Each structure stands twice: as C-alpha cells, then as structure tokens.
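One structure, pasted below without further comment.
Note that one protein chain of the assembly has been removed; the remaining protein chains are unaltered in position.
This part shows chain A:
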Amino acid sequence: MNKVMSDKWFITLYILPAMLLLGILIFIPLILTGYYGLMRWDGIGSMEFIGLTNYINVIQDGVFWRSAGHSFLLALFSTLSLIIYLAVAMILASKIKGSDFLRKIYLIPMLLSSVAIAQLWIKIYNPSNGMLNEILRGLGVQNPPLWLADPNIVLYSIFVPILWQYAGFYILIYYAALKGIPESIVEAAKIDGATPVQIAFKIKLPLIMGVVKVTVVLAIIGSLKYFDLIWVMTGGGPNGASEVMASYMYKLAFANNNFGYGSAVAFMLLLITLLVTLVVRKLTADKEEIQY
C-alpha cells in the first residue's frame, strides 16, 4: 500500500477530484473576472475589449479608495478586537464556574444569519424608538446620535455588530488552543511561583502563537472582503459613508449594470487581499515554532 501511495500517478489521481472542483468553482471564475475587467460590458449585451482602461480607472477612482480605506479600518478594528477575544478565552479556559455556559452564549451570534443580525441591530439603532437611544434618552441625553444616518459615525456603528458577530468564533478557536496546552506545563510554572499574569503571557500566549497568527490572517482577510451586514444595514450609505470594497463592487455590477468595471474592482479586491495576506504572513513569520 505504501508503494501505491508513493506513486506519483496515484497521488495525482487522488487529488484530481478536489483540484477539479477548486478549479471549476474558484480558479476559473477568478481568471474570468480578471478577463471581464478588460471589457466594456453591461452584463447583458455583447462585450467590447477596452484593454486596461477599467483597471486604470479603478486606480484613479476616489470612491474605490475611500471604500478600501473603510475596509482597512474594519481590518484594523477586527485585529485589535482579537486581543479582547483572547482575554475572554483565557478567562474561560481557566477553570471558572459556568465557563461552559458562557462559551455557548458567546457562540450564539455565530449561529444567527447575517441578515437576522442586521435586522436586530437596525432595530437597536433606530433613531427614535430603538433600544439604544431609548436608554440614552432615559439617561438624559437630549439628542442621541443618529447611528446609521450620520455619515461621521455610521461606519463605527456597523463595526460593532460585525465584531460582535465573530466574537464567538475567535473565542472558540482560542479556547480550543488553550485547552490543548498540557496541564503539566502550567502546573510546573505554578510550582516555580509564576503569577497568573506571567502564566498567561510567558507560557500560554507563546504556546498558542501559531493559532493567533492564523486568526490575525483570518480576521484581516475576512474584513477586507466583508459585505453582508453592511449591505443589509445601510447599503453603503448615506452617500458612501459606509461603503466597503465589496459593496462598491456589487453596486457597480448589479445596480449600475457595469459588469466590466465591477469585475475590475473585484480583481483589485483580490489583488489587495492577496498582497495584504502575504505581508501579514511575512511580518508574523517566525524562525522557530515553540513546541511543547
């Protein structure tokens, strides 16, 4: 059997189905998107080849870069919030009462669909009879903020539910990683007189660093291509104040009937995400992985 598995032909045969699926569903559409970006195309009629015009326009498109800025801001916030998730996971993983119960509660937002979450938060943010402003008024605030209507704060208003939505996911990952640390190491540290803070920073954190890096990459990529909550809650408005790259792309293709330009934006989104992923991986690359 081992002989079979070292035969290149058999290896090829075995990975072929997965490769085909990936190819058909992901790589070919990717290439096609890049190709459509070279066209003037309304999505319905015939295409007209216009070279790199669309791509040049994207690079000079202020709206695109403003949206990209919003996406990067979301990436920054997502990454920073990982610290909070990690802290919560550490507390849960140390044997406190009801940690099992709390873990499940944190996971609930993950189980809701984005549209349900969006509707929930739209209600909370409602300027006149939403929960949040009712509370603020109860506390004596005269003119509570117009959370989703004020261009200056709308972006941050949407970040809150987005971060809330993924909290459970990251906490779960960190929790699992922390549970994987052998008890004996922590015991040994305790015997040597390490404080809980020292144990957290000097023992636990370095041991799960690999997982932390993965979550950083996940958070950044997820943020850069984020779409659903923003689309449902504001549609990118008011007047582009909460537009992100993905919602801009969607608008161009489906609302403006400009598939050529939309494809070019989509391809730029891909390039940016790839580039950022490479940079993040480079920055977090470690010569030696710490082993138990």
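Side notes on the structure shown:
Just so it is clear, contacts are C-beta pairs under 8 Å (C-beta built on N, C-alpha and C of every residue); 3 or more make two chains touch, one makes a residue touch a chain; residues count from 1.
The rule is simple: contacts and distances are computed from a predicted model.
Going by its UniProt record, the hidden chain of the complex is named "ABC transporter substrate-binding protein" among "ABC transporter substrate-binding protein", "Dihydroxyacetone kinase subunit L", "Protocatechuate 3,4-dioxygenase subunit beta" or "2,3-epoxybenzoyl-CoA dihydrolase".
Within the set A:Tyr125, A:Tyr175, A:Tyr226 or A:Phe267, the residue that contacts the chain not displayed is A:Tyr125. Note on the undisplayed chain: of the listed residues A:Pro151, A:Pro182 or A:Gly210, the one touching it is A:Pro151.
Among the residues A:Gly34, A:Gly69, A:Gly222 or A:Pro238, only A:Pro238 touches the chain that is left out of the figure.
Interface residues of chain A facing the missing partner chain: 1-2, 5, 14-15, 17-18, 20-21, 24, 42-46, 122, 125-129, 146-151, 154, 234-235, 237-240, 251, 253-259.
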